[in-house]
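Note that one protein chain of the assembly has been removed; the remaining protein chains are unaltered in position.
The block that comes next holds subunit A.
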Amino acid sequence: MQWLDAIIQGVLLGGMYAQYALGMALMFGVMRIVNIAHGDVMILLSLIAVSLAGVLPVGNIGLIVVIVPIAVAIGWALQTFILNRVVGADPLPSLIATFGLSIALQNLMLEVWSADTRSLPNSGIASESFQIGPIYVGLLPVIVLICAFVLTGGLDAVMRYTRFGRGLRAAAADTEAAAMTGVDPKRIYATATAIAVGILGLAAVFAALRATVSPSDGSAQLIYAFEAVIIGGMGSIWGAFLGSMVLGVAQAIGLRVDPGLGILFGHLVFLLVLATRPEGIMARKK
């Protein structure tokens, strides 16, 4: 029963990771860019949310309504002013640029918010739980998981059926050919990053509700998102969701074995997938 509980908690934790991973899967699938500052942007949004909650009495839903547009604006600006200058066949410039941005952001947050851990004021929702048989399940993690599921489905549908999604996939397959057929790759890229960071805005509010955040937490979130994307299979939206579940369950089981081993188990499962099925669980057929 202890292990069933670990698996359930792991899937719920995976819901949180899926919210980090979706944006990364989208950006890598389209632009082949890995934004090293991905986790730091999320932490930045969390800290903004915590500070705003102290000033604006808007409640959690209101906070999401305020933070997501800010996130979308940050994403759009990030792509337009930085990433669009470094996209290309050579991955080095984008990697180095976002790496520098990550260090700058982390230390900027340290200056502004200090190294203290912070979280959103507990509004009851974070501590509510219900019981299924002998297992207690937190209400907030379930909401996070449902949100992640809906977002994944929505993003997948957008990619498949909308004009924007078609443009996105065309630009991903061949930027120049897409440009010739009337797709503006730079605008598509900016929209994609805006969506990716917008999702992070939602994740940021949930993360600050669920646990605490501090300026140096970003790199861990980046690594989890990355592991989820690789485990699931690069370029697959549902793969990122599934990879997050696998990662969450691995960490939860590791945590039951020994409190010091949770995160290590996640890394080991990632390396195991890389060794045995490098294309990921849900690799897109070529």
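Rule of thumb we're sticking to: a contact is a pair of C-beta atoms (placed from the backbone, for glycine too) under 8 Å apart; a residue touches a chain by one contact, two chains touch by 3 or more; residues count from 1.
By our rule, contacts and distances are computed from a predicted model.
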> Looking at UniProt, which of "2-hydroxyacyl-CoA dehydratase", "Sarcosine oxidase subunit beta", "PadR family transcriptional regulator" or "Leucine/isoleucine/valine transporter permease subunit" names the chain we cannot see?
Replying inline: "Leucine/isoleucine/valine transporter permease subunit"
> Which one touches the absent chain: A:Ile7, A:Leu52 or A:Ile82?
Replying inline: A:Ile82
>> In the whole complex, not just what's shown, which of A:Ser102, A:Thr152 or A:Ser214 touches the removed chain?
In response: A:Ser102
>> Of the residues A:Phe206, A:Phe241 or A:Phe270, I need the one that contacts the missing chain.
In response: A:Phe270
>> Considering the whole complex, not just the chains shown, which residues of subunit A touch the missing one?
In response: 28, 32-34, 36, 82, 85-86, 91-97, 99-108, 110-111, 219, 222-223, 226-227, 230, 234, 258, 260-261, 263-264, 267-268, 270-271, 274-275, 278
